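Apart from one protein chain that is not included, each protein chain of the complex appears where it belongs.
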Amino acid sequence: MDKPPVLELRGITKKFGPVVANDRVDFDLQPGEVHALLGENGAGKSTLMSVLYGLYSPTSGEILVDGKPVGISSPNDAIDLGIGMVHQHFMFIPVMTITENIVLGNEPVKSGAARPIGVLDRRTARKRVKELSDAYGLAIDPDARIEDVSVGMQQRVEILRALYRNARILVLDEPTAVLTAQEITELMTVLRRLKQDGTAIIFISHKLGEVLEIADRVTVLRRGKSMGTVPREGATEQSLARMVVGRDVIFRVDKGTAEPREPVLNITGLEVLDDRGLEAVRGATLSVRGGEIVALAGVDGNGQTELVQAITGMRAPADGEIEVGGVDITGRGVRAASAAGVAHIAEDRHRVGLVLPFTLAENLALRRYRRPPLSRRGWLNLNAFRALAERLLGAFDVRGGDAGTPAAALSGGNQQKLCIAREIDSAPKLLVAHQPTRGLDVGAIEFVHSQLIAQRDAGAAVLLVSLESEEVRSLADRILVIYEGRIVAEFPPDADEEDLGIAMTGGTVAAA
Amino acid sequence: MTTTAPELTVTAATVTTKRIGIAAVVLASIAWILTLPPIMARTAVPSIVLGLIAAIVGAGVLRNPKHRRLGGVTIFLGLVAIPLALAMTNQTSANVREVFTWSAVIASGLTFATPLLFGALGGIISERSGVVNIALDGMMLMGCYFGIFGADICNSWVLGALIGMASGGLLALIHAYFSIHLRANQVVSGYAINFLAYGLTGYLFVSHYGDNGSPGTLPQVPNITIPGVDHTAFFGGAIGSTSVLTWVGLLLVPVVWWFLFRTRAGLRLRAIGEQPRAASTVGLKVIATRYAAVVTSGVFAALGGVYLADGFDGSFNFQMTDGRGFIALAAVIFGKWNPFGALAATLLFGLSSALAFRLQTFSQTLATLFQALPYVLTLVAVAGLIGRSRPPAASGIPYVKE
Partner (left out) sequence: MNLIAGKLSRAGRSAVIPLTTVVLAFIVAGLVMLLTGTNPLTTYGAIFDGTGLNWLFPWVAGHTRVTAAQDLQQTLVSTAPLILTGLSVAFAFRVGLFNIGAQGQYTVGSIIAVWVATSWGGMNPVLHIFVSIVLAALIGGAWAALAGWLKATVGTHEVISTIMLNWVAIWVATYLFQEGGPLQGKQALGNPVSNTIANNMHLPVFWGNPELQGLDVGIFISLLAAVAYWAIMHRSTLGYEVRAVGHNPTAAQGSGISVSRNYILTMAICGVFAGLAASVDVLGWQFQVSSADISTSQVGFLGIAVALLGRNTAIGTVAAALLFGALETGTAAGNLTTTSLNPELAPQLTLIIEGLIVLLVSTDLIAVRILRLPRRLGWGGPEPGADLAEQLQPDDPALDAAEALRPEPGL
């Protein structure tokens, strides 16, 4: 290491009020190196990178580029220093084209007399995007609108945008979280190619396997502190996991064998349109029996959301039939579905599951406020509200507030417990759990999983919709794969991960 | 990327329904114009037949859930054509000809549309940057007062217009400060600024001009007479002698469009109105851009006010905008945040206002009722044609810098 590292972070500390998000973190990056930043959700990885990118200013510490200390107070400074960022939540203007998104902030303008006005040179812009795309084999359509292309494509656009701005240091924040197995393989190929060209890459992840596959060195963050940097050689999943969590991790969920009964949910030939009037679910047929957990596996955006909305009565299907416990609830609305015994742990608890400014009592009453004892002849009984809240908050160990606390004041895990308490307390025949552990910490995840299993063992049919293949494989008794709105394959829980991945991306698997 | 066969068949089926619906709209439109000049059929029968056919077809289209809106519009157009035709054939043809002197309707429609057009263009710029501006009415009123005031003290309509525009810009600056820096609720802040402008202009008017009212002899915004056109039969009446500011407004439509969709600054402005956070991560200046856009919208709206006071009325009156700023706001939405769409909307409103005004020839009493026509038409058009339109995604949401 005779040359100075292309990037060095020294003693970076970032506090948000009393919360220390980064605590004296050191980090360095060599040209042509992939340096992984590993840690759990909330370990401080994204904060550190936001400091690097000028989105946050550090409380203390310094940043050196090519051995010289630099001040980065805005993304512009970072871009000027050759730092490119691929955000976890893509930073795009969805209604604009790929070309417009890539050149935004650094647009080619027509030369000549019109130069001071800044007239867009759209032909040049398009040409340069095309050239870059071809150079790295990214196969991008420069004229497509961002909102119309797949997530994998969007990610490639993010990378391309960094390259367009001559990035020498590329930061990828959890780049694989939204990708299919196929797309991950393609991404790795692109990264290796960039590496050969001398681009230095920071690869942020909480997945051990892919870190070991791509990284040259690994730095582990835990609760804002650096746990040290290790070379890939000699590192194993177990050794890294110990650094990440601070203890040995159990990867499997404890559950007994399922005792399936007769079918509870029967769906035949279901077709559902999405908001834009396009067919999102195209003839799905499936059934879930009482006493089993069926996982619906698939890449995001293959009709899961619309399927769940149809089952829970939030969206009327265009065709097909949904039957729960022998009752036809097709297109009959949320109340009918609810009456037939459907409970729903929503995908997005902030948007769908809870009314955040409502109190805990009001939130728990959401599905039953119309019936006694909560109300009579249209008038509420607030004592009954309080009694309901006290019973459920105790039974489900919801902490951080009482009946009169607004739901917004609870932590994410407790909010999810609140949702689950409301949904499970009605003793559902069918429990639809849509990404029930998203954004939760380990403890809360265990709670959610044990509740799902408890419901199964109590005889309910459980439909689990999840994008996490780990969760799918450890919880499910059967796995159905959804692709482009159809159920394309069924697997046992111990199916080969490769086969599952191929099915999820529309490939055919030889007799599973 | 995931287009496959079933989707295509669905599209094909709905396309046919759509075509039938559009054909029915054409039929209804024919029913509308049959009894009007220049055709002037003196019997209502063909119009009634066509109108009924259109309404029946419309009822059929209505049954397709994807084209409910089209069906509703068709039924409305078809049914309204019938009383319209009866009314026309009931009048003497001289009366009909007098009301529907198209060149005069266009000329007067343009004068009604001009202040709205300026307001709508301003509204588009502001909303495209992500700031809702319901204070257009107040900003327009500032232009009214200060346009007159400036023309009076400088003895020049151009300087008056500049002073009027500056006053609108200043008022917009208050709106900008509240909605951008203080992260105020933009609808509330805009509503308040209207009141402020009503009071401020009234206060200044009373304290400066007192009981004398507006000065009688002001340098007014001149008309442009196009040589060669001004004496031709149709165009002469319609656009032969039109205010400078009307032409400026019409010219601004393509200019604003070109700015928004063909220049670097326009691209950035739109990006900031859609996803300010994303725009800021590529280094765009969200706050400064929004300030500039809001102030520009105030300047534009005020120029509409200058036209209204110094070009059209020749004097100032308390709250003389009469809610025109709100109509401009409706035109922004009706025009789907596009300058040409807004032009169409303001023309619809202007022409129907002009017609309502001319309908006095038919009945003095009913003429008052016809004054409601532009508002009914706008409501029907917005409800029937636009519905759930898609505004700039960040419009109305304060931007919090990280």
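Letters A and B name the chains as they come in the text, with residue numbers starting at 1 for each one.
Assume contacts are C-beta pairs under 8 Å (C-beta built on N, C-alpha and C of every residue); 3 or more make two chains touch, one makes a residue touch a chain.
Quantities reported herein were computed from a predicted structural model and do not represent experimental measurements.
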Which displayed chains the hidden chain touches across the whole complex: A, B
Touching residue (missing chain; options B:Ile33, B:Ala87, B:Ala184 or B:Val229): B:Ala184
Residue among A:Lys68, A:Arg192, A:Arg261 or A:Arg370 touching the omitted chain: A:Arg370
Listed residues B:Ile48, B:Ala192 or B:Ala342, member touching the removed chain: B:Ala192
Where the missing chain touches subunit A, by residue: 312-314, 333-335, 338, 344, 346, 351-359, 362, 365-367, 369-370, 375, 378-380, 382, 406, 408-409
Residue numbers in subunit B that touch the chain omitted from display: 68-69, 72, 127, 132, 134, 174, 178, 182-189, 191-200, 202-203, 206-207, 210, 318, 323, 326-327, 329-330, 333, 337, 364-366, 368-369, 371-372, 375-376, 378-379, 382-384, 386-388, 390-397
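We take it that only the chains that are shown with their structure count from here on.
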Length of the line joining the C-alpha centres of subunit A and subunit B, rounded to whole Å: 44
In the complex with subunit B, residue positions of subunit A that touch it: 50, 53, 55-56, 74-76, 79, 85, 87, 90-96, 100, 104-107, 109, 117-120, 148-150, 153, 161, 277-279, 282, 484
Of all residues in subunit B, those that touch subunit A in their complex: 1-2, 4, 6-7, 10, 66, 262-265, 267-268, 270-271, 274-275, 277-284, 393, 402
